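Read the structure below first, then the notes.
Yeah, one chain of the complex is gone here, protein chain that is, but the others are all in their spots.
Let's turn to chain A:
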Amino acid sequence: MTVTERTTASTPAPGGSRWPAVRPWLGTAARLGLAAVWLTAGGSKVGDLAASGRAVNAYKIFPYDLAVVIGAALPFVELALGLILLVGLATRLAAGISAGLLVIFIAGIASAWARGLAIDCGCFGSGGDLAAGQDPTYGTEVLRDLGFLVLAGFLLRWPRTPLSVDAALGRPPEAPEEEEESDD
């Protein structure tokens, strides 16, 4: 009881800002948004794992057999990550893994761009060579992933969000009290 009192006592909004009240719900929105991204990405690929493998292979980064394994595992990992974020379990870790994956994707797209390949990123299904006369949209794809990276960054910084398993279990993962205080 004392602990709770002390924590709540230390968190009134400084300067009457609405940020402390709004921030957790922004976090929930970011979490659900990122969950939707992963569920869509995984869902669009899971129906045709061979195509997903070919999309990875089209980057010409991994040997074919490894590309096939990555292409098969990735949609399931994306779906699982989406579900974990949806329920809000170990949010900071899930956000960290999301950020890591997004950085890898951005690096992959940038490398395809730099090498002059004309492929679809295969981010949400499809992938592989573009049809003749069709221009790659690497810039858009990178910007989109950077946008998702912002969501992941928000959750890394403030992983505590309402309507999550983490919240139901009590405290956010890896968010020590001291940091909570410094947040506000």
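Methods note: a contact is a pair of C-beta atoms (placed from the backbone, for glycine too) under 8 Å apart; a residue touches a chain by one contact, two chains touch by 3 or more; residues count from 1.
Methods note: contacts and distances are computed from a predicted model.
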The complex's invisible chain, by UniProt name, from "Long-chain fatty acid transport protein", "Membrane protein", "Amidohydrolase" or "Cytochrome c oxidase subunit 4": "Membrane protein"
Hidden partner chain, touching residue among A:Ile61, A:Ile97 or A:Val142: A:Ile97
Sole contact to the chain not displayed, among A:Ala41, A:Leu74 or A:Cys123: A:Leu74
Residue numbers in chain A that touch the chain omitted from display: 2-3, 47-51, 53-54, 57-58, 60, 64, 68-69, 71-77, 79-81, 83-84, 89-90, 93-94, 97, 119, 125-126, 128-132, 165-166, 169-171, 173-174, 176-177
